[in-house]
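Of the protein chains in this complex, all but one are displayed in their positions.
The first chain written gets the first letter, and so on, giving A and B; residue counts start at 1 in each chain.
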Amino acid sequence: MEVTLLVEATENAFRILGKAREHAIGVLDTAVQLTAEETRFFEEKRGQLLFTGAQRRKTRFQNFVGTTFILFAFWILLSGKFDAFHLTLGAMCCVLVAYLFHDLLFANVRVGDMRIVVARFIAYIPWLIQQIVLSNFHVAFLVLRRKMPIDPQIIEYKTKLETDISTVALANSITLTPGTITMDIKDGVFYVHALDQKVAEDLNAGEMEDRVAHIFMEADHLYVQDVLDAARIYGSLRV
Amino acid sequence: MTRDSHDVIVKTLARLLMPFMVVFALYVVMHGHHSPGGGFQGGVILAAGFVLLVISHGLEQTRKRMSEKVAEIISSIGVLIYGGIGVLCLILGGNYLDYGTLSKLLRVTPAEARSLGILGVEIGVALAVMAVMCTVFFAIFTAGESSQDDRSVK
Partner (left out) sequence: MTQFFVVLGVGMCVLVLLCLYRATYGPNVLNRAAGLSAIGTKTLIILLLMGVIYDRVDMFIDISMVYALLNFIGTVVLAKYLERTGEA
């Protein structure tokens, strides 16, 4: 009785596995097709743009316009005067500065992602403030006790972040949290000075890093790229 | 992707801060008659921006934007604006830097002419201060290197 049940269960499991395999093959086939189409489309487009040399000029123009608008918003925030004379002065200054420094503000940034990055960054700030307050109390208790049970140490922290802007965001978040200071970044390894064991463990848990990666869409990006790579490999194997 | 460079933090922050700093300096110059600041202070902030650029990105990158020769020319232009406005007032029949007389040229009331004249003079002062500060800093920054080279030659 039990043996028949077991056999039945095994058969069921095999059937489910087979279905899953079919599904997976279907999904991967679609992915292969999509990848091929996308690659072809992008290569055609890039070929056209490279042919005319327009890609670089277009990025430069986008950078110029974006920088001008951000700087003009900053000017209005500073000035707070809305008469025509001061607004014209501000517009002239912003266009001049954007012309001189258009390559500084947006280096290595994909333009379409900017809105999501800004929204996620704003959502990240309250969590950071909460972390800062919590570890502030922790460090205050440590320091104000009579024995002062601190245990200073330098920990090496390997990061998975890729771009320099996300690395800098993580480093500054670590420095802003009391008790930890980023001393140096070399080849993707953070050298962090931690005040005691608990703070170091909090850092090694890696929640902050995950959140920063989420802001700059590195985790999502890697995930999508992994699927596409797998689809490509699968396609070449099948053919 | 500047992973191999070991001062990525300062580099990135300087890159992001520089345009805002220059706009802030221009704001200090332009609003000198409403809030604290003016030509000299704005020029110093502008020069500080270039100092930050030299410190973070190195001298070669900065020379593309502001070389010693350009700094000399800009300082002369700044002094020329300052003196030119003063002499223009003299020619129009007033005292040196008596902006009220500019109203004949600009076709506005004397009060507005005074405001515009002060703005022009402050822009001149800011340009001159910025260029001279940059020249001084470049001289100090490169003097150490060249003297070290001399020592190594000896």
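In this section, a residue touches a chain if its C-beta (ideal position, glycine included) is under 8 Å from a C-beta of that chain, and two chains touch if they have at least 3 such contacts.
Since this is a predicted model, take the numbers as computed values, not measurements.
Colleague: Quick one: which shown chains sit in contact with the chain that's not drawn?
Modeller: It touches the following shown chains in the full complex: B.
Colleague: Can you say which of B:8, B:28 or B:66 touches the chain missing from this structure?
Modeller: B:28
Colleague: Taking the full complex into account, find the residue in B:41, B:62, B:75 or B:101 that is in contact with the omitted chain.
Modeller: Per the contact definition at the top, the residue touching the missing chain is B:41.
Colleague: For the full complex, which residue in B:10, B:79, B:92 or B:116 touches the chain that was left out?
Modeller: Of the listed residues, the one touching the omitted chain is B:10.
Colleague: Using the touch rule from the top, list residues of chain B that touch the missing partner.
Modeller: Spelled out for chain B, the touching residues are 10, 21, 24, 28, 35-37, 41, 45, 48, 51-52, 55-56, 144.
The working rule: only the chains that are shown with their structure count from here on.
Colleague: What does chain A use to touch chain B in their complex?
Modeller: 67, 71, 74-75, 78-79, 81, 86, 89-90, 93-94, 97-98, 100-101, 104-105, 107-108, 162-165, 167-168, 171-172, 182, 184-188
Colleague: What residues of chain B sit close enough to touch chain A in their complex?
Modeller: 1-4, 6, 8-9, 11-13, 15-16, 18-20, 22-24, 26-27, 30-31, 34, 65
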